[in-house]
Structure formats: C-alpha cells, structure tokens
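Omission of a single protein chain aside, the complex is shown with its protein chains in their original locations.
Which chain is which? They are A and B, in the order written, and residues in each are numbered from 1.
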Amino acid sequence: MMNRIKAGRVTRRDFLVGAAAAGVAIGAHSRIARSAEEKKLNVYNWDTYIGETTLSTFTGSTGIEVQYDFYANNDELFAKLKAGNPGYDVIIPSDSYVADMISLDMLMAIDHGKIPNLKHIDSDPNFSNPPFNPGLKYGVPYLWGTIGIGYRKSKVENPDSWGLLLDSDKYSGRIALMADARSVMGLALKYLGFSMNSQNQAELDKARDLLIKQKVHIKTFAEDNGQDLLLSGECDIVMEWNGDIIHAAEEDDDVGYVVPKEGTQVWIDNVCIPVGAPHPENALLFLNHLLDPQVNAEIANTIKYATPNKAARELVSPEDLANPAIYPTPEVVARSESLVSVGEFTPAYDKAWTEVQAA
Amino acid sequence: MQNWRRNKFAFSVLFLPPAAWLVIFFTLPLAIVWVYSFGARGPLGEIILDWSAVSLGNYARSLEWINLEIVAKSIWIAVVATAICIGLGFPLAMGIAFASPRYRNILLLLVILPFWTNLLIRTYAWIAVLRERGHVNFALEWLHDTINGGLAVLGLPALLGAFEPLQLLYNQNAVIIGIVYVNLPFMVLPLYATLEKLDRSYLEASLDLGAGQWRTLFSVTVPLSLPGISTGVLLTFILALGSFLTPDLLGGPDSIMIGNLIAQQFGSARDWPFGAALSFLLMYATFIILWVKAMVAKREGGSAF
Partner (left out) sequence: MSISTATATPAPRLRRPRRDIGPLDYTKRAWMRLLLAVNFVFLYFPIVALIAFSFNDSKRNITWQGFTFKYYTQAFNNNALQDAFTNSLMIAAISTAVSTVLGTMLGVALHRYRFPAKDVVESWVHLPIVIPEICMGVAMLALFALIKFPLGLATVIVSHIAFSIPFVAVVVRARMAGFDLSLEEASRDLGANQWQTFWNVTFPYLIPGAVAGGLLALTLSLDDFVITFFTSGPGSTTFPIKIYSMVRFSVTPEVNAASTILIVLTLTLTVVAMAMQGRGGNKKI
C-alpha cells in the first residue's frame, strides 16, 4: 500500500498518508494475531438490514462473536472510513461508493478461494462482473433494487412517468422527492432523456431548471421517509427506494409501487472488507456465510429485497419472486442505470443541487 | 476580580485542567480541519493539500451569492426562533425562579425532561403532531364537526364547509417551531441561573417606591438579568443558526439552512475543504460578535457573558 502511494499519486498523498498510516498501524497489530485470529468480527451495516438469524447462525457454526454497529447512509460510511478504518471488518457500501473506495485503496481484495459460495452468484454480468467492482475483486453483491414511484392507488391512476413528479401540476402539493442529490438530479436527467450519470453541464442545467420549476408543486425533499408520507396521507405520490414502499404496501393495500417507463436507478449493495480490518479471515468466513443459499434466502425473505444469489432464489418465497416491485423484469433493468462516480464533475452536481434547494 | 499573579497556584488548579482538555480535544482537532479549509477537493472527495493546491478558494466560494442567500435566510430564521425563545423562555424562567424552593427543582427538571428523548424522535413526534393527519388537525376536525353537528341539532344549516386540514408541516413555520422547541432549554437555563440569584431587595425597593409590577419588570428585573439574557440569546441564536436536522425533516423543498449546506459538504458532496471553510467563516463571524460583546461589556464595566 505504501508503495502504491509512493508510485506517484502525489496529489492525494496527504490524505492517503493519514489513511495508510492508520491502516498500517491496525494492520500490523492484526498481523500478529493473524495466526490465531481472535473469535471476533466487527460488522458495520444499516440497522435491520440483515436476516433475523444471520448473525446467530454464523456464531453457531464458527464460534465467532459478531459486534454489529450501524450507520445511516453511504455518505456517513464513506466519511467515517475516509480517515482510516477505525476497526471494522465488514461493511456494506452501495455500487458507486464501492468504485470510489476501490480507487482510494479503502477496500481489501478478497480471496475468492476462501468463498466457495461465490459460485451461487447469478452469472448475469450485472452481478458477477459489475462495472463498479470488476470480477468481484473487492466484494460480493448483497442485495439489489430500484428507485421508483410509490403512490396511493385511490388517488393516483397509473403513474407511468417520472413526469408526474417532475414536470406536472396534476398532484401539486402531494408530491415528495428524495433528498439525495445524485438520485434526484439523475432521475430528472433520465426523464429529460439523458443519462443519470451525465457529465454535460448543459444537460445538468436543464435538469436543475426542471426541478426548480417543479418546486412549487413539491411538498418536500423527504429524508428517506417518503413511505411514511404516503402512509400518513401527507403525500399521494413519492420517489422512494422500492424496499420502503414494499414494506408500506404490506401495511396498506392502497399503496402501490411502479418503475416508470423512462427507467430508473438500479442499486446494488455489496459486502466488502475495508483495508485495515482487524479480523480479515473471519470477515471472509462471514462473506461466505452470507452467500450460503439458506442464509441468503432467510435475509431476502426477512427484509424483502432482491437477492443476486441464484441458489438462494430457489428458497425465496414465490410471492416475492413474482412481485415486480422486488424483482423488476429484465426489460425494466435494461432501461435503467446504476449510478457511477462522475469524478471531477461531482461538484457540478452538488452546485446544481444547492441551487435547487435554495431557489 | 483578582489578578492571576496574586494567586498563581489557585488560578492554575482551576484553569489549567479544563483549558488543557479543550486545547487537546478541541483546538488541536480544529486546527487540522482549519488546515483542510485551504485545501482542494480531489475528484473522489480526497483532500488535496499540496502547495500547488493550497488557496483561499474555498473562502472565496463561500462568499458566492447563492451561499450568502442561504446564510441570510438562516440568520433570519435563527433571529425569529431566538425571539420566540425569549418570549416563551423568560416567563418560564421567571416562573421557576420565583416559585417556592420546593418546586423549583421539579419545574427545572420538567423543562429538561423532554430533551432526554432523542432529537430525531422528538422531531418525528412533531411530524405526528403537525401533519395533515396529525394531532392538531384531528383536534380541529373534531371541533369543526362538533360545531357543525351542534348547528344541525338546532336545525341550522352547517355554517362551516367540509373540514380542510391545515398545512402545518413542510414550511418555514414548521422549521421555526422545531428550532424553538429544540433550543428552548438553552434559553431557559441561563435565564433561570441569573433570575434565581437576583437580589430581590431591588425588586422590593422598586415596588415599595411605587413602581407597578410591569415597570418593575422592565426597569429592574430585565436589566438586572441581562447577563443571563445575553448568554441565553447567544446560545440559542448560535445553535439555531447551525440547525440542520430540523429543516431537513420539518422543512419544505426550500428550507435549506447553512447547517444543511455544511453537513452536505461533509456528506454527499465529499468536499471537506469547502465544508471546513464554511464552518470557519461561521465561527469567525461568531467570534467577532463575542469579542465585540466582550469589549462593550468591559466598557460598561459589566460582565462579558
């Protein structure tokens, strides 16, 4: 790692030196313990983003105690690990974050030989060879899904376009968008016929102007609670993660989820091992455990997200498999995109988003 | 006030431990971030601190019109919220301070108690109170239906039309209510601390000399409690200015405040240098206010805080 830094990425040396130093310090410590790694594992994940028995079956079969800690979003995870790994063994970042973490040497390459269950991953290149993590070198896919329109069936008829949220006064005052810069800007771009990952300033300006114009009809940019707005009757049509709306629909028959005709953002969360993990061997065991068809199906059945694990899908409830909100059709996926890092263009997105919020 | 040289030992014992703590665990870390504020954002959100990248660019960017607009709006919201906090907090602090000693602690505890629930939970509770199908609108609807029902019994036509729920959430008012709620104890506690120790013989004298209660309040009580008022105003205003969760959850699509902008830089924008520059500008501004206040107080011979 030190060599790679010396090899010339001078511009971010100052940042990396700190990160590397912290990493090396923790790494050195763990190397001593490697021969007989202590029976511990520090997992860093969202709360309730795991099966009910996942951890207990892991401890049961390996004797490794799991310390489970929480973050609330990818940005928090990224910020927390940016200065050096404070001691986590397993983290679950989303697609574009995985790419950035790889570029910043924040993730450890995983030894595929130690994860026999890797063979269960769907051979679809979206899962087995995703652009953000070629060859699954730095992690394995965990769960995936979409962003779509959550709506109240009795109030909204057949919402087939992002235009109802982004370019229409039909549901004025009953609309909530998400509060995520890249996703909202991206879907506005998508509605206008551009790529969600556009790096064209003129396209971005059009998306920004569209959102600014629509603001009078938007109730709020919801902080990951669009499903609550829908359930409480505050809004009739919201932009949300599929899982949130699926859970809402379980409680209220009048709630529906649909991916509009323009396509949408597809996301994949991944299980990765951050550089400097104190228990990397245990972490590999845990990755393998998560890919076990039984374990994986239990997770999918508990939290109602789509699994990229083909063997596990055999064990997932048929009802879920048939639900297009959980498992979108291949056509929907084909129309959609994943977010990728826009690199130098990121500040343009943030500026446009600030302008949207301040307007 | 003593010169510290007269009693170096006592001064050191009192001053050095907390000062050392703050230097090591506050000033030092802040110095690191201060250095960041002159750096630049790398394409992946790294902090670039090469000599070639070091500049005042982040500070210049902070002064762009759009950011100033956000600052101006934040100040306005903070001023309104602080004013409401005084309006609510002064009588509250006075009521506690002049209660019989037996009840003082209980009342004080009652003020603090709501704040032992998590901020997020409290904010969610406000959502449940203010939303269209929330407790306030439910109560209004009940009132509305009762009146209409009463009229119907009397054989009169319903005067009130169908009930239209009030839009109490997702606007600036909701943000202000939330900020007032969150910061009220920071107004009440310093006010209470001052009012409680007020030498009551001044108030007695004022009343004995024929001034009415109101005149006594505004000519004696309020001036005498100025140290507490200024501490409370300062704390509330500063904390209100930095709010970000409240505008996020209770605000509409245009409720961004300076705290949100800063939080975004450390979060999704991954622009720590710019976030640091914004934070430090906010700090410099407050530092200047505090310093001016100290100067004024010194000239008037009063206490600085």
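Keep in mind that, in the parts below, a contact is a pair of C-beta atoms (placed from the backbone, for glycine too) under 8 Å apart; a residue touches a chain by one contact, two chains touch by 3 or more.
Here the structure is a predicted model, which means the values were calculated and not measured.
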Of A:Asn197, A:Gln227, A:Asn309 or A:Thr346, the residue in touch with the unshown chain: A:Gln227
Selected residue (touches chain absent from view) among B:Val80, B:Leu151 or B:Ala193: B:Ala193
Option from B:Leu22, B:Leu56 or B:Ala152 whose C-beta touches the chain left out: B:Leu22
Contact set of subunit B toward the excluded chain (per top definition): 1-4, 7, 10-11, 13-15, 17-19, 21-22, 25-30, 32-33, 36, 88, 91-92, 94-96, 98-101, 103-105, 107-122, 124-126, 128-129, 133, 135, 181, 184-186, 189-190, 192-194, 196-201, 203-204, 207-208, 213, 227-228, 231, 234-235, 238-239, 242, 244, 259, 262-263, 266-267, 272, 275-276, 279, 282-283, 286-287, 290-291, 294-295, 298, 303-305
In subunit A, positions touching the absent partner: 18-19, 21-22, 25-26, 42, 44, 46-49, 67-73, 76, 79-80, 83-84, 86-88, 223-225, 227-228, 231-233, 241, 243-244, 247, 251, 303
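Here, only the chains that are shown with their structure count from here on.
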Distance between chain centroids, defined by C-alpha means - subunit A, subunit B (Å): 35
Contact set on subunit B toward subunit A in their complex: 39, 41-50, 53, 66-67, 69-70, 127, 131-134, 167, 169-170, 248-249, 251-254, 256, 260-261, 264, 266-271
Subunit A - residues contacting subunit B, complex: 10-16, 73, 75-76, 78-79, 82, 100, 103-104, 173, 177, 179-182, 215, 218-221, 223, 225, 228, 232-234, 341, 343-344, 346-347, 350, 353-355, 357-359
